[in-house]
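The structure under discussion is supplied below as structure tokens; questions concerning it will follow.
Every protein chain but one is kept in place in this view of the complex.
Chain naming follows the written order as A and B, and within any one chain the residues start at number 1.
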Amino acid sequence: MIPLSWYLILAAALFSIGLFGVLVRRNAIAILLGVELMLNAVNINLVSFWRYGDVTAMAGQVFAIIVFAVAAAEVAVGLALVISVYRRRNTVIADELDMMKW
Amino acid sequence: MTTELLIWLIPLPPVLAFFLIVLFTNRSKALSHTIGVGAAFLSFLAAMVVFFRAIAEEHLGEHPFASSINWLPTGETWLRIGVLIDPLGAAVLFFVAITILMIFLYSVGYHNFGQPAGDHDHKGLPPHGATVTDEHGHKHTVPSVEPMYSRFFAFLGLFAFGMYVLVVSDNLLTMFVGWEIMGLCSYLLIGFWYGKPSARDAAVKAFMTTRIGDVFMLLGIAFLYSATGTLSFREIFTETTLNALASTPTGVLGLSAAGLIAILLFIGTIGKSAQWPLHVWLPDAMEGPTPVSAMIHAATMVSAGVYAVIRMFPLLTAGYDGHGLTPEMTVVAFIGTFTAIFAATIALAQNDIKRVLAYSTISQLGFMIAALGIGAYVAAAFHLITHAFFKALLFLGSGSVIHGMEHGVLHTGNHKVDPQDMFNMGGLRKKMPITFWTFLIGGFALSGFPLVTAGFWSKDEILADAWYHNHYLVFGTLALAAFLTAFYTMRQITLTFLGEPRTEEAKHAHETPWTMTTPLVVLSFFAITYGWVGIPEKFPILGPLVNKNWFHDFVGHTLAEVPKAPEFSWIPLLTSIVVALGGLTAGYFAYRNVKSPAEDKLQIPVLKNKWYFDELYDFLFVKPSAWISEVFVSKWMDQGLIDGILHFFGPATGGIGGAIRNYFDVPVINRFFGDGSADATWWVGKNLRPIQTGRIQQYLILSLFVLLVVGGLLYFLLLA
Partner (left out) sequence: MTGEQIIFLITAGFTLGSGLMVVTARNLVHAALWLVSALFGVAVTYALLNANFIAVVQIVVYIGAIAILFIFAVMLTRRDMRESGPQMNKNWWSGAILAALVFAGLAFLLQGWGGFSKTASAFPSGFDAVGELGEALVSPDAFVLPFEVASVLLLAALVGAVYLAFNKK
């Protein structure tokens, strides 16, 4: 009843919104929020491909589980980094963290 | 051993002596002269053996001693070289061997062997004397030994080698080789005292002048070879070949091939035997030591010239039928006769004892050449041989005189006195008796003193031949020349030996050692007796006594057709006697009271200056050549043109290099490419640098943008 296309479009849209957030937000933590959205969009894609393909093949769900683990690890480390930078530079504005410029 | 092998060996000892002395014994004077004289003696022995076998041989003319080998491959055939002793060769060999040996022996004494080394003698200059202190403490100056003693014998050996090669060879090629060797040796020996500029110049002059003759001779040889395909005498002088050559016209001055070849070869003789116009080198050649003068001007070199013409006589007379002279013979006769009188006139006015003899040699050679020109084959050969003996005698005698005078010069210490000037001599008959008597014999032989001297018989034969064949102009001129010869000879003897010594130096002259006087005695023996082998058959009283003219028969058989001896006639005989005795008497009376050149009436400038021929040649040839070489070639062409071109290349290349550097290298390559690329890179870098802001979101935007672009391109170009 619900064509696959709907889920895929939903995922694509969520992905684009997350991408917009990554590209545009000043605060570093807000950027990481955008990254979370993108990862969730990917997960939606994976699960819907599992459901609309061979249901007995567990690869889709396993992949999604792994993505969960990775996302969690990544958020932990990323936020630890942001906090560490904040302690050093006293700022979380991404534009002010430009020590790698020429 | 066989005669042929002996003939091959005759030239060998002198050339071995040359090499041994040059390579090994140069330091030892005694060893060098022993090798030299020994070699000359060995060759003399071999030559004598060959000669005596030759005269014992029947029909030597048709069957000469001959031996040849294949030498140069020329396509299908070989050029052969070898040795040949026919009657002419045997007779010439005889006098060559004796005179060479005498000259070698003479040189030992002439160069003062055994005397101490000089005070300040240098190699290259004549020795100047050494001071010795005797037991009383008196200092004397004595003659010193020649510093380059060994070298002299080495060169003399080479010279002897050249002459022997020329005499024994059976073909024009090796004859020419010997000819050239002698030319080289004349250069080396005339310029023996190379420290003297006059000697150096004289050596070059001799070499150059004879070279001119040699070039034409070589042309003649080449022409002969191309016309006949051979250079061997026996093959050329066959009747068919000679007739063919005589009848081939060449288009040059109307001469036949035989005539042209003969003239070309004769020009070589003009050079070598110092005939007019190439006579200028011979008087200057007196710069060499006296044995050299004897060697060159009596025994060997000039004789080689006449010998060459005698050898080529069949070619010269090809086409001569006994009546009118062919053009080539006329040329030869003219040159000979003219030279005879020309040189005799110059000899009258010379004061140097050796110069008189030099011009006398030129004159006598003229006699021989004239004889050949009129077809008197045997007479020319006869005079050649007798002349060799008495001229060698006269030269060696003059050397002895000069040595005696040098004794006097060393004694008085006055080195300004020229020991060779006859006006400084006088009365030497008492001081140097052997020299005097032998010189007298030689001088009388030269003048043609009747009956007892060899010169009389040979000169008379030439005059008789000229008279018999009606060549009256030649006869008259030669008779006049004979008169002048006797006159200046007696002048020479009077001034040198007779009267009283005119200078202190002459008073202190004394006789020379045995090594110098022995050759004089030996040669004077031949100067007297050799004439008696050629007494004509019809000569009054003596002719029938001897029964036949041995010389005429012997040498005459060399030719295919024995020439007929001239009929006896009183006129030439009387002319000979008159001119000889008359000239001698006139010379004695004219000069017995002359004490200085001022009193000598014959010191006419044009004669003293040799008819200004040296000045003429200097103007015509020497100065233009010097100009061409110094100005035209050296300055204009070499320095100006060639160096100019080269000097142009330097700056031109520099200019091109500079232009390339300034207009291409610096602006284009350095600035545009080099600096330009650096600037461009820097500019690109500078302008791209702001992209790297360090802000991660901008990086993301940039990379996403590029991703979309590239992805879109790939999708639409490749996949769609």
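The rule is short, and it goes like this: contacts are C-beta pairs under 8 Å (C-beta built on N, C-alpha and C of every residue); 3 or more make two chains touch, one makes a residue touch a chain.
Owing to the predicted nature of the structure, the values given are computational and were not obtained by experimental measurement.
For the omitted chain, the shown partners it touches in the full complex are A, B.
Panel shows chain B; residues 697-698, 701, 704-705, 708, 711-712, 715 of it touch the chain omitted from the view.
With the whole complex as reference, residues 1-10, 12-21, 23-27, 29-30, 32-34, 36-37, 40, 43-44, 47-48, 50-52, 55-56, 58-59, 61-62, 64-66, 68-77, 79-84, 86-87, 90, 92-95 of chain A touch the missing chain.
Just so it is clear, only the chains that are shown with their structure count from here on.
Only residues 19, 22-24, 31, 94-95, 97-102 of chain A touch chain B when the two sit together in their complex.
Note for the complex: chain B touches chain A at residues 689-690, 692-697, 700-701, 704.
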